[in-house]
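Yeah, one chain of the complex is gone here, protein chain that is, but the others are all in their spots.
Then we have chain A:
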Amino acid sequence: MAQCERASRPLLQCLRTTYIRGLPSVQARGFQSSAPASEAQVEDSQPFHKNPDPSLVSSPRLERRLMRQGVNPVGSRRRRAALQSSSNIPFEQLPYQCFQEARKVLLEDRAEKLNEIESMRQKIARVQTQSAEEAGGEQAQKSRLRAMQLHLERLKINADINDPLVKRKFEDGKGRAGSLRQFTGWRTMLMTMLPARIGDMSKPIYRFLADRKWREYRRKILVQRITQMKVTPDVLPHCDPVVDTKLYFNKRQIQPGDFVEAKTSAEAPKLDIQMFERGEKLVTIAVADPDVPNVEADSFDYKMHFLAVNVPISAVNTKVDLANLAEDSQVVLPWLAPVAQKGSPYHRLSIFIMEQKDSKPLDFAAVKANEADRDNTLLRTLQARYHLKAIGAHLFRSQWDETTLEVMQQIGYSGADVELRRKKVEPLPYKRRNPSSFR
C-alpha cells in the first residue's frame, strides 16, 4: 500500500488542486480514509473490504480474494490506487484543455466516418437493387458489391479505432477472450465474462482489436509449434489459422505443444474457439494422433481420438465442451483418452477446427456410418471427402508417465504390458578403403 501511495502522490496532489478549484463539492482524499469513489459505488452499506470493486481494489489481499472468486482486477494496481481517491469524473469531462481539444478532433473525424458509412450503405443498397445488365454483368456487380462491403467494414473499424474509450475498454479486458490472466473457473468465467463479451465481440471494432492482438503473439506461437513439430505436413498438408483456439483440461489452459499427463487428458477437454468474423459457422472438430507406433510395419500409424461435426461457433458463442456435444447429431467418434506406451516417442495430439463448406451441415448419419473406424480415418481423407477447410489448430503432447498405466487399464488398452526399446543398430562391416594410399 505504501508503495502505491508514494507512486500516486503527485497525481493526488494534482487532482486535489484541480478538482477543488473546478468542482467545489468534490474532495480528493488520500488512502488514509476510505475512498469516496468506492463509497459512491457500494451503496448497500457494505464496507469496501467485504465487497471489493475490481476497478478500485489495490491491496494484494483483496486482489487475491477477488481473483479466487474468478474476477480479475482491472488495469494496473497503480491505476486502481489512483482511481480510489479520484472523484469519478466521467472520461469525457476531464478538465484538461488540450485533452478536450484533441477529443473534438477525434469526434469530428468519427462524425465524418459515420457519414461515409451511411452513404456507402445507400450505395450498396442501390447496387443491389440494380439489375445485372445495368451494373455491367453479373460478375462485375458481384465483385463491386464485395469490394463495397469490404470498404464498409473498414469504415466501421476506422470510425471507432481512435476512440480512447474503446481502447480502454478493450485493454481492461472487456472486449477480448484472453482477459483472464489465469483461468480460475469455467463456470465463474462464464458467469462473469459472458455478458460483457457478448456486448463487445459482436461489434466489429472489438473483433478487429482482438484479432490484431491475437496475431501479434499467440498466433505466431501456435504456427511455430505446429510447423516445427511437423503437424502440418504430417496430419494436414496446410493450415492457416484464423480463429483463436484455446484448450482447457480440468479448467487449466494448455499452451500449444505442452505435455499433458495421461490422467488429465482422460477426460474430454473444453475448447474456446474465438472467431473474429461476423456470422455463424458450422465446424468439424477433429483430434488426431499421427504417432501411434506400429512395430510390425516399423512405422507410425494414425488414430482419430475425437471427431464431431456440425458444431456451431460464432464470435460471441465460443465455448465448446467436447464432452457435452450432442451424441445423436454431432459426435461421430467420442473422446478416447490418449496414452503413450512406455518407451515410445511422444504422441502429438493435434486438434483441428475445420470449416464446413458454405457453413452447411453435414449428413450426420452418413458421416457416422463412414467414419466408424478410428485407426483408418485420416484427416486428409476427411478434408477431401467433406470439403473441409482448416481454420484453427491446437496441439498437445502425451508421453508415458506415472498415471498412464491407470488410464490404460480404464480404457482397456491392449499394449499396457509391453514397453518399447530401441533396436540395436548393427555397425557396417569394416572395409579398408583405398589401401594403396596408406603408408
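The working rule: a contact is a pair of C-beta atoms (placed from the backbone, for glycine too) under 8 Å apart; a residue touches a chain by one contact, two chains touch by 3 or more; residues count from 1.
Keep this in mind: contacts and distances are computed from a predicted model.
Q: For the chain that is missing from this picture, which UniProt protein name fits: "NADH dehydrogenase [ubiquinone] 1 alpha subcomplex subunit 13", "Large ribosomal subunit protein bL27m", "RecQ-mediated genome instability protein 1" or "ER membrane protein complex subunit 4"?
A: "Large ribosomal subunit protein bL27m"
Q: Which of these touches the unseen chain: A:R78, A:K263, A:K342 or A:K389?
A: A:K342
Q: Consider the whole complex, including the chain that is not shown, and state which of A:F300, A:F364 or A:Y413 touches that chain.
A: Answering carefully, the residue with contact to the hidden chain is A:F300.
Q: Can you say which of A:P47, A:G136, A:P237 or A:P361 touches the chain missing from this structure?
A: Of the candidates A:P47, A:G136, A:P237 or A:P361, A:P237 is in touch with the missing chain.
Q: Spell out, residue by residue, where the missing chain touches chain A.
A: 230, 232-235, 237-238, 290, 293-295, 298-300, 342-344, 415-423, 425-428
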